[in-house]
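A single protein chain has been removed from this complex, and every other one stays in its place.
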Amino acid sequence: MDSAATAPHLASHFEDLAKQTHAARLGMWVFIGSEALLFSALFALYAAYRAAYPAAFRAAAGHTDLTLGSLMTGVLLTSSYLVAMGLARVRASRPRGAAGFLAGAVLLGIAFLALKGMEYAEHFRAGIYPGVGYRSATLPGAGANIFFTLYYAMTGLHALHVLGGVVLLIWLAWRVRAGRLTAVYHTPLELGGLYWHFVDVIWVFLWPLFYLLR
Amino acid sequence: MHAPRIGARTYLRTWIALLVLAAATLGLSFLPLGAFHAPVALLIAATKAALIALFFMHLADERGSIPIAVGIWVLLLAVLVTLTAADVLTRGEMLRPPASGP
Amino acid sequence: MSTTATAPRPAGARPGQERSYLGVETTIRSWLATTDHKRIGLLFLIATAAALALGGSLALAMRLELLTPEPLFMDDLAYNRLFTLHGVIMVWLFMIPVIPASFGNFLLPLMIGARDVAFPRLNLASVYVYLAGAAVVLGGILASGADTGWTFYPPYSTTTPTAVVPVLLGVFILGVSSTMTGINFIVTTHTLRTRGMHWSRLPLFVWTLYGTSIIIVLATPVLGISLLLVAADHAFGLGMFDPARGGDPILFQHIFWFYSHPAVYIMILPAMGVITEVVTTFARKNLFSYGAMVVATLGIAFIGFLTWGHHMFTAGMSTFDVAAFGALSMFVAIFSAIKVFNWVATLYGGAIAVSVPLLYLFGFLFLFSVGGMTGVAQASTSLDVHWHDTYFIVAHFHFIMVGGTMMAYLAALHYWFPKMFGRLYSERWATAAAALVIGGFILTFSPQFWLGNAGMPRRYHTYPAEYQTLHVISTVGSWAITGGLVLTLVYLIVALRRGRPAGPNPWGSAAFEWQTPSPPPRENYITPPVIDRGPYDYHPPQQEHEDHG
Partner (left out) sequence: MSITGAPAAAMAVALAQDPVQPRHPWDALVAALNEFYRRALGLPEQASTIAPTIDHLHYFQITVMFAVAGVIGIVTTVFVFRYRRRAPDQIGRRVDVPHTVEVPLYTGLFALFMLFWIIGFRQFTSLELPPGDALDVYVSAKQWVWKFAYAEGPTSVGVLYVPAGRPVRLRLTSRDVIHSFFVPAFRIKRDAVPGMYTAIWFEAVRPGRYPVLCAELCGVGHSRMRAEVVVLSPQAFDDWRQGRPALPPPDAAAATPDAGRVSGLEPVDRLVELGRAAAARHGCLGCHSVDGSPGQGPTWLNLFGARETMQTGEVIYVNAAYITQSMMDPEAEIVAGFPPIMPSFQGRITPAETAAIIEYMKALSPAPGLRRGREYAPVGGAPAGAAGAAGAQPPPAGGATTGAPGAANVQVPAGSTRAAPPQHRPADPGHEEER
């Protein structure tokens, strides 16, 4: 245990901190793979249903709010950037700046959820509910119904992930501010960042599928 | 050991590239691309995802197990989507739910 | 936890055992809050044995009911619930966790020379998540139990009035637990191998756990989402697969089997690992072809993902997909053939001691081969049209799961029992039990091949009278299995308290886990071991040494 002295965070069953961080990152990546497959089932359903109802899907995609959707894309991409910058600042031992970046990311995450909520509300007003409740007059028919069921399932699941990410980021920002995460040891921030970027990646695909492919 | 080769400057460039790509795909969605619509949009999305993974998530810095793991899950994702969609696409006309043909 | 009582009394402790993981602390709390992978393995061993007993009791009731063509002592609904719960309990509460979470947890660090798994607290959490999932499933059973079959096909599963939602959620939670185990194993194997433990020196059991973990991590979420979609439909009409709203029920089958076919390899891969360990130990020689075995393990893990559609040949899937999935199933079968060939060939030139684990190994070899070969026949598409959803399928998967995985489980139990508890059981009783279990198995499940050929559909409460004879034989066989298993339980419990001390390495094995005391100390190895040979190397080091792989 040569480096044990330098690392209070080192668990006894690891040889050194580098190995332990690597293990943590690998674990996170494996977990992300698991998450990706979670979404992939829905992507597969989307592909199959789109193959079955191409016209209805195009029509329905034209019905979602492109402005809001694009705004959300910008918001999430930017928040991802802020989280990355937060990590860079921590590594450069500038916790104050880091906490600021993370707080910005948190705000953007909340903004994303708010926009999503607005969009849902808009749909509800138009009678577009998921599943049995669906009663849109402008977009009748089985295909559109399925499109919106998928829309709610996928964006809903994604929004839950965003919510989880926001909570995670708040906790991380707080720990950074409190000086618990330092240039030497910042594995939680690294992992939290990975998770947040992954949520971003999912949105990068949801955006074209539900808004652009009209 | 994890050498933080990727820093603030790369992050900035990545972010700009992402926004540019987003704007591009948004613009393209208004053009009459016909059948190329979906492939182009998805290609751009894949590029953006790759940028995020490589730089924000430091995949470009990783060696060994992690890139392999990522490769595997991307592959499986593709398999699931392809073979499921292939079923619907290649069912006889009779089996397909009716409604909106292209 | 009854196991506390089974800890060897310090009074009779032999040198080196004072510090055994069983002896360091004996409070209940030290068991329930333990982060020791060995104790966690034991917790899972107990929990899964309970699940086996529960699922087995349901099977017994089912077999009893099937004695007569007309209802005997239950109504249609009760019968439908019975096989559903039998399937759910056996698959998710017993078979998926049984080898990885109990023996895997116990042995993986020992085998690679580590002190623990990479994330010990995650490991402990997986126990409680498992228990929570089990509680929710059992709650669903008490509420009214699902009657959909373990496959939960909509639209039936979304419209049945029974309590499918708790069962679905319970299974989802169990999936989270096995994902935790999977992540832990992958990371442990990557990062905690001791000095000299190259990939080409990993014991095959570790390789199979690794392959299983990959499947668990990447397939389970797909199951999770499909279950959630069905639960959401049942609970508040999400209707993703509802044909009334343009949904396509066949798509559910796709995503369900995308998990559940790989899941069958989750169940068989660790069993194959056990078999490899047992065959090398009792033949006292190197594995016939280490490289081929590793390739086959990874091949099963990956190609296994590409064959899910073979459960849907008659479902109305497109002919193209039928062709693709049929052919891909043939690919995956070749890897199992490689394994069978290697096990048999490993016996060649060995110094074979016939003992109880080896008896189960013979059972495994024969029964798994038959089960697997019938799988290949099913995968040739046209035959499956006749066999699908008949007792032929029931026979196929019980041959593999009971004849394969359960035999391997029993082999593992008898092989590593001395390692875990430091004591030996009675060979004589164990031999009798093995004969009962294997003989009873053949009696129970062979007739089902004939039933299936004759056209007896599965999940049938009543059946045409001409099938009765075979059903009666099958029922009688199930009693023999039960006799064998109960006997096993009895002599193992007796051995826990009165068994002869085993010594560190009762089988004279070269495998790494036997190089520590039995039972092992809390931290496994006092000093991290350095590995300078392969896991099945029985031959003096001066002999020309080479790696296979």
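Which chain is which? They are A, B and C, in the order written, and residues in each are numbered from 1.
We adopt the following convention: a contact is a pair of C-beta atoms (placed from the backbone, for glycine too) under 8 Å apart; a residue touches a chain by one contact, two chains touch by 3 or more.
Because the structure is a prediction, the values reported are computed rather than measured.
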Sole residue of C:T35, C:T194 or C:T314 that reaches the chain not shown, by the stated touch rule: C:T314
Per the touch definition above, residue among A:L42, A:A56, A:L108 or A:L191 touching the missing chain: A:A56
Omitted-chain contact residue, chosen from C:L64, C:L77, C:A435 or C:L489: C:L77
Among C:G113, C:P166, C:P249 or C:P262, the residue in touch with the chain that has been omitted: C:P249
Contacting the left-out chain in the complete assembly, out of C:A135, C:A235, C:A377 or C:V490: C:A377
Contact set of subunit C toward the excluded chain (per top definition): 75-77, 80, 147-149, 153, 155-156, 159-160, 237, 242-250, 283-286, 288-289, 292, 313-316, 319, 322-323, 326-327, 330-331, 333-334, 337-338, 340-341, 344-345, 347-354, 362, 365-366, 369-370, 373-374, 376-377, 379-383, 385-386, 388-390, 450-451, 453-455, 457, 459-464, 508, 538-539, 543, 546, 548
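Just so it is clear, only the chains that are shown with their structure count from here on.
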Length of the line joining the C-alpha centres of subunit B and subunit C, rounded to whole Å: 36
Interface hub residues of subunit B, defined as touching at least two other chains: 65, 72-73, 76, 80, 84, 87-89, 97, 99
Multi-partner residues of subunit C (at least 2 other chains): 190, 218, 222, 246, 248, 251, 254-255, 258
In the complex, subunit B residues that touch subunit C: 65, 72-73, 76, 79-80, 83-84, 86-92, 95, 97, 99
Complex interface listing, subunit B residues touching subunit A: 1-2, 4, 7-8, 11-12, 14-15, 18-19, 22, 25-26, 29, 37-38, 41-42, 44-45, 48-49, 52-53, 55-57, 62, 65-66, 69-70, 72-74, 76-77, 80-81, 84-85, 87-89, 96-97, 99-102
Contacting residues of subunit C [partner subunit A, same complex]: 109, 114-116, 118-120, 179, 182-184, 186-187, 190-192, 217-222, 224-226, 229, 232-233, 236-240, 242, 245-248, 251, 254-255, 258
